[in-house]
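A single protein chain has been omitted; all remaining protein chains appear in their positions.
Think of it as A and B in the order they're written, each chain with its own count starting at 1.
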Amino acid sequence: MKIKQTTVEEIAAIINCPIIGTPDQMVTGINEIHQVEAGDVVFVDHPKYYDKALNSAATIIIIDKEVTCPKRKSLIISQAPFDDYNKLTRHFSPYKPQTTVVGENTIIDPSATIYPNVTIGHNCTIGKNVTLYAGVVIGDKCILDKSVIVGPNTVIGHYAFYYKKKDSGYDRMHTCGGVHLHKNVEIGALCTIDAGVSGMTVIGEGTKLDNQIQIGHDTTVGKHCLMAANVGVAGCVTIKDNVTLWGQVGCASDVTLEDGVTVLAQSGIGKSLEAGKTYFGSPCDVVRVKFRELAAIKKLPELIEKI
Amino acid sequence: MKIKQTTVEEIAAIINCPIIGTPDQMVTGINEIHQVEAGDVVFVDHPKYYDKALNSAATIIIIDKEVTCPKRKSLIISQAPFDDYNKLTRHFSPYKPQTTVVGENTIIDPSATIYPNVTIGHNCTIGKNVTLYAGVVIGDKCILDKSVIVGPNTVIGHYAFYYKKKDSGYDRMHTCGGVHLHKNVEIGALCTIDAGVSGMTVIGEGTKLDNQIQIGHDTTVGKHCLMAANVGVAGCVTIKDNVTLWGQVGCASDVTLEDGVTVLAQSGIGKSLEAGKTYFGSPCDVVRVKFRELAAIKKLPELIEKI
Partner (left out) sequence: MKIKQTTVEEIAAIINCPIIGTPDQMVTGINEIHQVEAGDVVFVDHPKYYDKALNSAATIIIIDKEVTCPKRKSLIISQAPFDDYNKLTRHFSPYKPQTTVVGENTIIDPSATIYPNVTIGHNCTIGKNVTLYAGVVIGDKCILDKSVIVGPNTVIGHYAFYYKKKDSGYDRMHTCGGVHLHKNVEIGALCTIDAGVSGMTVIGEGTKLDNQIQIGHDTTVGKHCLMAANVGVAGCVTIKDNVTLWGQVGCASDVTLEDGVTVLAQSGIGKSLEAGKTYFGSPCDVVRVKFRELAAIKKLPELIEKI
C-alpha cells in the first residue's frame, strides 16, 4: 500500500529499531515481498529469503541480521521483522470495524444496482452499472470497475489467510490491501476473493467466475479467463489471459499459468504451466502424457497377473 | 419458458429476420435445446448441432443457414442466432433488479418460516411449511413445494454460468428460467442451485443435500437422492432416483446417472453411469475395476525394480 511520504528515520522510530543506510531516505509505501515497488518498506526474517528481499524493488528492508546494505537502499535491523512490519501496517492502516452497511470514504456510482442486505467496506469504489446481488460482502479498499457483476452472498476482500507460526500459536499478518475487479468481470454466487496483504488481488477484464470459487490474496488473474464452479486458487498466483480452469481444479501458491492454459476438472496444479497447453490430473501433467498413463494403468492389473 | 401465444411472424419481426415456413404458425414458448417442447422457439448456430435442433421437439428454429425446413416447422434465418435468441428472451422476460426483500408476484404461504435477512425474487411460490434459514437468497421464478428446508446463506436460482465466446469476450446467455424444489427437499448451508436457462432446474421429492453443494443450470435430480458436502454437479445433468454422491464428487455436464448409482468421495464423473452400480476415481470407474487398479499400482514400484 501507498503511504503518505515519510523518511526511513520516522519509520525506524515507530518500531524503535536502528538503521543501516540513509535516515532521510524517502519512504512512499509498505508492501509484502510479492508486491514491492521502489520507495517501499519490505521485511525478511529468514536467511533463505535475504537475497530476494535485498535485491527486490523495495528501497527499505526490515531484516533480522546486520548485512551489507545494497546501494541506494537502507536497512532497518529488527529482532522481529514480522512483528515490526505488522506494527507498521497497523500504524498506517488501522483496523476500523464497520457498523454501517456502507463504510467511510466509499463511492458508489448512482447507476449501480445494489440488492438487499449488501455490505460495502471503507474506501471502496463501485463503478458504473455494477450489480451487487443480495448478501454480497465487500471488504475495505475494493475497486469494482464498470459493469462488474457479483453474485449473491459472495465475499470480496476478506483478509488474507497468512500466518506466522510462533511458540504461542499462529500470528496473523495484518491485511491492508484490497481487491480490484476490472470491467465486465462477473463473479458467481458464494465466491471468496481475498484482499491482497498490502497490494491488490486483481481479476482482469471480462473474466467470468462460476459459483463457490476461492481466489487467494495477491493473486492476479488475467483477461477473459473462465473458471468453473468449486475452483480453488491459492495466494500469490499469476494467471495470464484466456486461461480456462474447469470444475474443482486446485492451484498451489506462487505458480504462473501462462496465456491460454486449460486445466481439466479436478486437476491439481503444483507447478507453473506453459502457454496454450491443456493439463489434467492431481498433480497435473500435459493431457497427452496423463491420458497415456491412465490407459497404461488400465492394463496394469492384467500385466501383473501375467508376470 | 412459456410465453403469451404469438406467431412466427411476430417473433421474426422482433429480431428483424426472414422466415422459411409458415408465418402464422403458433409460438407458445422459448427454450434452450435441453428443455424444448412443441410450440417452442429454439436456436442453433453451429453445423454440428443443426440436426439436433431441426429434429428436436421445437417448432421454430432460429438458424444461421438456409436449410430445408422440416415438415410442420418454421425456420427463422439469423446472422447471429445466439444474440437474436437472447434478444427474444430479454423481450419476453426483461431483467428487473430487486429493491425489496420480497419481489413482485411472489406468494409465500403463511405457514412458512422465514428467518432474518432472507431475500426472495419475483414470481416465486413458497409452499406450506417451508423453512428458509437466515441469509437465504432465492432468485426469480422459483417454486418451493411443501416442507422444503433451505439452509443459511444458500443461494437458489442465481443465473446460469453459460457464455458464448466472441471476439470481444464472453457474452452471457440471458437466464429466464428458475428452480423447482419438490416436497421434502432439504438443502444445507451455503449451497448454490442455479436457475435453468429457459426452463427449470429440478430437485426431486425427498432429496437431501449437505452443505456447500453446487448444482448447475437445467440439471434434474430425482427423488430420494443424497449428496454429501462439497459435491459439484455441472449444468444439464440428469440424475435419476436414489442416487448417492459422497463428499467432493464432481460431475461434468450432459451426463446421466441412472437409478441407484453410488459414487464414492472425490470421484470425477465424465460419462453416464449405469443403474445400481458403485463408482470411484477421477475419472471414475466401477469400484471393482478401480480398486483392482489401485492394488496393482501399489505393487508397481517393486515390479519396476525387478524388471
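By definition in this document, a contact is a pair of C-beta atoms (placed from the backbone, for glycine too) under 8 Å apart; a residue touches a chain by one contact, two chains touch by 3 or more.
None of these values were measured; they are calculated from a predicted model.
Where the complex has a chain not shown, which of B:135, B:157, B:196 or B:283 is the residue touching it?
B:135
Looking at the whole complex, which of B:228, B:245, B:269 or B:287 touches the chain that is not displayed?
Only one of B:228, B:245, B:269 or B:287 touches the chain omitted from view, namely B:228.
Among A:21, A:127 or A:216, single out the residue that touches the unshown chain.
For the chain that is not drawn, the touching residue is A:216.
Give the residue, chosen from B:206, B:222 or B:235, that touches the chain omitted from the document.
Final answer for the missing-chain contact: B:206.
May I ask you to list the residues on subunit B that touch the chain which is not drawn?
Subunit B touches the missing chain through residues 113, 115-117, 131, 133-135, 151-153, 184, 186, 188-190, 205-206, 208, 210-212, 223-224, 226, 228-230, 247-248, 265-266, 282, 294, 297-298, 300-301, 303-304, 307.
Residues on subunit A that touch the omitted chain in the whole complex?
Residues touching the hidden chain, for subunit A, are 97-101, 117, 119, 135, 137, 139, 153, 155, 158, 161, 163, 169-170, 172, 190, 192, 194, 212, 214, 216, 230, 232, 234, 248, 250, 252, 266, 268, 270, 282-283, 292-293, 295-297, 299-300, 303.
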